[in-house]
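All protein chains of the complex are present and in place, except for one that has been dropped.
Presenting chain A:
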Amino acid sequence: MEDLLNVQNLTKRFGSVIANDGVNLDIRKGEIHCLFGENGAGKSTLSSCLYGYYKADSGEIRFKGEVVELSSPADALRLGIGMVHQHFVLVSNFTVLENIIVGSADVGLLLRKADARRRVLGLCRDCGIDIDLDREIWQLSVGEQQWVEILKALYFGAELLILDEPTAVLTPQQSDQLFVILDGMRKRGLSIVLISHKLREVMQSDRVTILRKGKVVATVDTANTTAEAITALMVGHKVTKNVRDNSVTPAGEILSVEKVSAVGEWGEDVLKDVTFTVAANEVLGLAGVAGNGQKELFEVLMGVRALQSGGFSLEGSPVTAPTSRQILDSGVGFIPDDRFLEGLIPEFGTAENLVLGWQRSPEYCRGPFLDRRKLAELARRKIDEYKVATASADLPVERLSGGNAQRVILAREFQHARRLLLANQPTRGLDVAASEFVYEKILEKRAAGFAILLASEELEDLLRLCDRIAVMFKGRIMGIVRPEETSLLELGMMMAGDASQLTQGIQ
């Protein structure tokens, strides 16, 4: 097979940080090529250079054998390099067809919809995408919206399609469908670059290029290797996966949620009669596709979203009209899914962020003054204990990688929480090693008597970590199951709203 894209010795620096260091990469025609690596390994930077968002400091990019200068995404698109982002760029009250042809070069004053429709239908047939072109975007599922993004790129004539963590927002079933489509595209001779840190996906690609600390470690044929070997290449050593210790069994009830309902901004139901309990020494998993009420549930439990009805109690005492102050004071730790929005002050350093929420606690204050010495001392200890990679305790955390920022949050929450830990997608965007670090800490707390509510989109992780798993769909709990009696498929069906798979309801 010939090379469609060839990257030689590409280097990209940000200030003193080298994001890509002499990277060589070749993408063949008609292959699915995975870029695999930890956070901060340089996957995103590399792909950004490939579609013209960043300009490489040095090195050369050849497309179809010719050296190309990519100074903007428009350049890349003209050449035939398309990108599908994690966050879709679609007009929600336009139809599928309109979204695809809007902005395309051959649109004059009039949209020539009939021609366009014929072309798009052809593309759909070729790739095995089954979608109604006249539906509006808001009526589509997330998975279908992603297809529209793919069709958009193909309609523009993309021969190389870059997908940035495409399955982050999908159910397992939707992910499988996506791979069927990608397979169809590959057979048509299109090339696909897949950025991922999920092993399951990596193993479905033809070749994988592993990046570590900005450098290419290896490019291997997936057929000739194993998931373990790839992981070891990525982190540079072997990773042991944490599993729940069955000798520790759940004890007394810590959190009891009783028929909680809440409404959203327009009065729509976001939580409906949510009921569950979490005991000491227990991890209760919360599975569900993003946007099915998990975020709102955590907001209610943190006292920042008003309850419409129902209530919850902590260690037997009911919490009425909760405030976040009251919740924190009663010993609850919270790991938010959007760490830079809900968990950190981006402009503050590690030291100041470690006391966020406790800035008035006598522990860190002398009268109205913050005790800077104690803050510095705490920061020194926690940076050491949690291995936060930061140049100084005062470096704004917005300059830390996702994994390091998460360590700051973990350090803070585990310092102050006493009985209950609320963790919403604590490993989102983290690589294998960083995720295992988070899980290790969570399981330590389980053993120490904490009750833990753990929401995650990583179903395999929930199955090996949780004592029980609650599945959410459209603001309701579809059922609570035991991991040892439940398969991935069953969880996936429940996440899609099908409760018939629930063979036994365990409460």
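Observations
The rule is simple: contacts are C-beta pairs under 8 Å (C-beta built on N, C-alpha and C of every residue); 3 or more make two chains touch, one makes a residue touch a chain; residues count from 1.
Going forward, contacts and distances are computed from a predicted model.
For the chain that does not appear here, its UniProt entry gives the protein name "Inner-membrane translocator", which is one of "Inner-membrane translocator", "Acetolactate synthase small subunit", "Phosphate transport system permease protein PstA" or "3-methyl-2-oxobutanoate dehydrogenase (2-methylpropanoyl-transferring)".
The missing chain, though absent from the display, is touched by one residue of A:116, A:234, A:302 or A:430; that residue is A:302. Only one of A:72, A:141 or A:323 touches the absent chain when the whole complex is considered: A:323. Among A:249, A:309 or A:359, only A:359 touches the chain that is left out of the view.
Taking the whole complex into account, chain A touches the unshown chain at residues 15-16, 57-60, 302, 304, 323-325, 327-329, 334, 336, 340-348, 352, 356-357, 359-360, 365, 368-370, 372.
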